[in-house]
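Removed: one protein chain of the complex. Kept in place: all other protein chains.
By letter and in written order, the chains are A, B and C; residue numbering begins at 1 in each of them.
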Amino acid sequence: MASEKIVELNMGPQHPSTHGVLRLMLKIKGDTIMDSTAHIGYLHRCIEKLHEKRHYMWCIPLTNRMDYVAALHSEHLFVQAVEKLMNIEPSERSQYVRVILLELQRIASHLVAIGSYGLDLGQMTTWFWCFKEREIILTLMEEVTGGRLFHNEVRLGGLKNDLPKGWTEKCLSMLTYLDKKWKDYGKFIENELFFKRTKGIGVVSKKDAMDWGMHGPSLRGSGWNLDVRRYAPYSVYDKLDFDVPVKDEGDSLARYRVRWEEVVQSIRIVRQAIKNLPQGPTEGLRSLYFTKPVTPGEVYVINEQAKGEAGVYLVSDGTSKPYRAKYKTPSFCNTALLPKIIVGHKIADIVAIIGSLDPVFGEVDR
Amino acid sequence: MGVKKIVQPMLIAVKSVFQKPFTLRYPEESIYDKLPENFKQGRHIVDFNLCVGCQQCARICPSECIEMISIPENKGGNTKVNKPLLYPAVSLETCMWCNLCEEICPTTPKAIRFSKLFENSNTNKAQLVFHPLDLDEKKYSEVDFVKPEEVKDVIEGKRAPTQKTVPPAQPSQQPEQPKEEKKEDS
Amino acid sequence: MINELMNIVIDQVMLLLNLPIFLRDYLVVIGYGVFASLVVGAVAYGGAYVERKLIARIQSRYGPQHPGPAGILINLADFVKLISKEDIVPDGADSVSFRWAPIAMATILFFTIMLLPFGKDLFAVDQSFSLLLPVALLSLLPVAILLIGWASNSKYTYLGALRSAVMSMSYEIPLLLSVVGLVILTGTLNIVTMAEIQDRGLWFVLLQPIGLLVFVISMIATAERIPFDMPFAESELVAGWKTEYSGVRYALTFLVEYGLVLVTSVIVVFLFFGGWSGPTSLPNLPFKIPSEAWLFFKVGIFVMAYIVMRASFPRLRADQLLNLCWKYLIPLGVLNIGIAVVERMVLWV
Partner (left out) sequence: MIQNLSIAKDVVEELKEKFGDVIQSEGDVAVVNEDFIAKVCKYLKNEKGFDHLSNLSAVDLIKQNMMCVVYHLWSTEKKQLIILKAFLPRDPTDKHVCHEDDVCDGVQRLPSISKIYPAADWHEREAFDLFGIIFEGHPNMKRLLLKEDWIGHPLRKDDESGVPAYQIDWKLAMMRSNDKFVLNMGSINQKLEKMKEEKEDGK
């Protein structure tokens, strides 16, 4: 009978809804998926090898190219590792400004995640609305750092340029506008058909989530209360109070809801950071500019990026170039468990599951 | 099936019809006044009286797209070059706009800055490499932009789209002495 | 008044070519067919333009600007572009059925348009079964789609066509059940008499709300619009069964899509919202409102509803539509027939 025959379908690497260059080899029977393997590496630029060939200062623009949707996060991760290695404490004001920019970047990244999630399921309007709000955030970031996507802003012990005058008022007015709009969008996206497409799809149990190595909002969607800003606080996150949204169902809807609430929390963080923003210098140390050697040793730093817990294992041998920089990125681990989740679902569900895991393939392939 | 969850999204969708659309109609409405003054993604500007030829920008550039070209005295045609020095030539092919060159430049105000001209795409690769004399700020006024009011006749074809590149300073502009040795990493 | 105009024209033609008398009814039908296809072509053109503009405004953008004053000529530009495009037939495809299937779909669509009345006395055919024929013809389309899916010899079109076939089996039955409910109420299969009954009495939407719900859902599935456009699901199957088409044939598939939207809205308006019935003269209006105006006003509302739905709903999975139809719509349809019988006994006895 025709339906018994297993058909091999090749989804990607150029496919409208794989969120980047992922190739999924699917073995399907009728509409359900029996087995699948993921092929990655189409966006592999060997960033870690490039790190070994460049001075520390030159690596900062490189890290932007990994998670190009939230570029400032990996930049902040790399500079924090060097600061920990050379035991340099960044100035108070620059830490607050960093947190403001990081949280704005997290909101922008979640807007991309939720916007393209709606687009994958067929709801074009969410995509346009989310990218419209993201446009406002990008112009705000552009006024501080000079670039919309790639900022090259964080320096050793400080920042390149401080917040311009009148920026905080613009940011606060944007936040109130976004807060009101975000409630509307939540009601708009969560309609009856959205529930039918996401409830009970791609369920990952609590034990599997930790074993298979899930990260970030997807992990918090399966019931784990793990946020690096809470269990390993860095920068000034211990002085700011915000709560970590956790859901227990572990399906695509839970992961979407965690992401939706994290935007609300980030807005709270930025408001607090702007309220008690101290005065002071934010000039970074210029020692790192040229061939200043960095103290030898190795260090491991983890940060809560938009997609989850990311870490950098930095080994320095005392010269002015890093000896080895290994980046552990959340999307890499989330994509590893993708073939395991989609077995048994329909073809249309792959799109919902990939959208709920929100991988970015610059970060997966490095 | 919650009827409220069906009708509510449609009401929100209809409500957004009455708000002003967000898109900026780029060729018709000009974008240059909306760019923030801290905008650093445009083509480089080399300021000839400030630049001291210290090669810091060429050394710091991660993608090695700045090269120091020596220009003898007042050879620059309509841009007066008053001291025979090395000036940075920039290749926009591999530049990633990390702004390290502007940051490292010791002069204040910066001898190498960024203009607001971000339309740098080009059909001829050779024209992406800019001789220092082409990077002078006075040259930018001559760049033939499409003014918003001229867009209509661009559409009707009465006028060529923006002519991106600056006409070369002099076609006979030859570098005087050949490059001795390739700059290797210090 | 369009009817008198048509009669004058036909008389002139008869005199000119001094044709025998019995050919007159055929001429009336042909004349009406030309008029109906012109009307549908114009409305489809206008509908497509309004859809682009309205969806753009919902998504807070401007929509087409350039061709014509506010992008009015956008569809004409599209049509000309599609015609000038090369008409690629994939090598592995079975060329005969690949070429002729879209033309077959277009003829089915125009045939159903011929059968639908467009005004009080503006109809080509007044048969006793004039409701049954459009519904039956609409269920012919999935057969053509299956043929296209198989003929274009690519996995994605094969999957798209399979989905379309599976879906068509599931939404045909509730469609007919809701129609049966109405037939019991009115006793005839003729659309025109149904519209006259509603014109005199009250609209059927008050008598048959469940029937309306069932009919609307299966109608959206017939037109393959957003909540149920799995065969064309661009985010999974690239472009479903239309993937291999380009040039004029792709334009035909677009025409069929908009034509379906129009045809289904006209049928709904006739069955549940009383066709052309509406107050012919409002108190402060000097001139008399023609019956066609009411019909197009209601059809316009339904087309707007289609557009807003397209902007605000994700698309369902194929099997979800199946169990929606089998588990919910068919029992509701049967319940609706029960209600119709009770109403028939109570109201008309």
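Following the convention adopted for this analysis, a residue touches a chain if its C-beta (ideal position, glycine included) is under 8 Å from a C-beta of that chain, and two chains touch if they have at least 3 such contacts.
Here the structure is a predicted model, which is why all the values come from computation and not from measurement.
Asks: Just one of B:I12, B:C65, B:I104 or B:L135 touches the chain that is missing; which is it?
Replies: Of the listed residues, the one touching the omitted chain is B:C65.
Asks: Quick one: which of A:S235, A:Q272, A:Q305 or A:S356 touches the chain that's been left out?
Replies: A:S235
Asks: Tell me which of A:M11, A:L226 or A:L253 is the one touching the absent chain.
Replies: Answer from the full complex: A:L226 touches the omitted chain.
Asks: From the list A:A273, A:I302, A:I342 or A:V360, pick the residue that touches the absent chain.
Replies: A:I302
Asks: Please give every residue of chain A in contact with the chain that is not shown.
Replies: Looking at chain A, the ones touching the missing chain are residues 40-41, 44, 46, 48-49, 52, 80, 83-84, 87, 89, 210-213, 224, 226, 231-236, 238, 300-302, 309, 311, 313, 315, 323-324, 326, 328, 332-333, 336-337, 365-366.
Here is the rule we go by: only the chains that are shown with their structure count from here on.
Asks: Could you state the distance in Å from the CA-based centre of chain A to that of chain B?
Replies: Each chain reduced to its C-alpha mean, chain A and chain B end up 30 Å apart.
Asks: Would you mind pulling out the distance in Å between where the CA atoms of chain B average out and where those of chain C do?
Replies: Going by mean C-alpha positions, chain B sits 54 Å from chain C.
Asks: Could you tell me which residues belong to chain A and also touch two or more other chains?
Replies: Counting only residues that touch two or more other chains, chain A contributes 125, 129, 132, 188, 191, 193.
Asks: Check each residue of chain C and list the ones that touch at least two other chains.
Replies: Residues 58-61, 311-313 of chain C touch two or more partner chains.
Asks: Which residues, counting only chain C, touch chain B once they are in their complex?
Replies: 54, 56-62, 65-66, 308-309, 311-313
Asks: Show which residues of chain B lie in contact with chain C when the two form their complex.
Replies: Counting only chain B, the residues touching chain C are 9-10, 12-14, 16-17, 19-23, 25, 155.
Asks: Give every residue of chain A touching chain C within the complex, in rising order.
Replies: Within the complex, chain A touches chain C at residues 7, 9, 15-17, 31, 118-125, 128-129, 132, 188, 191, 193-194, 196-197, 346-351.
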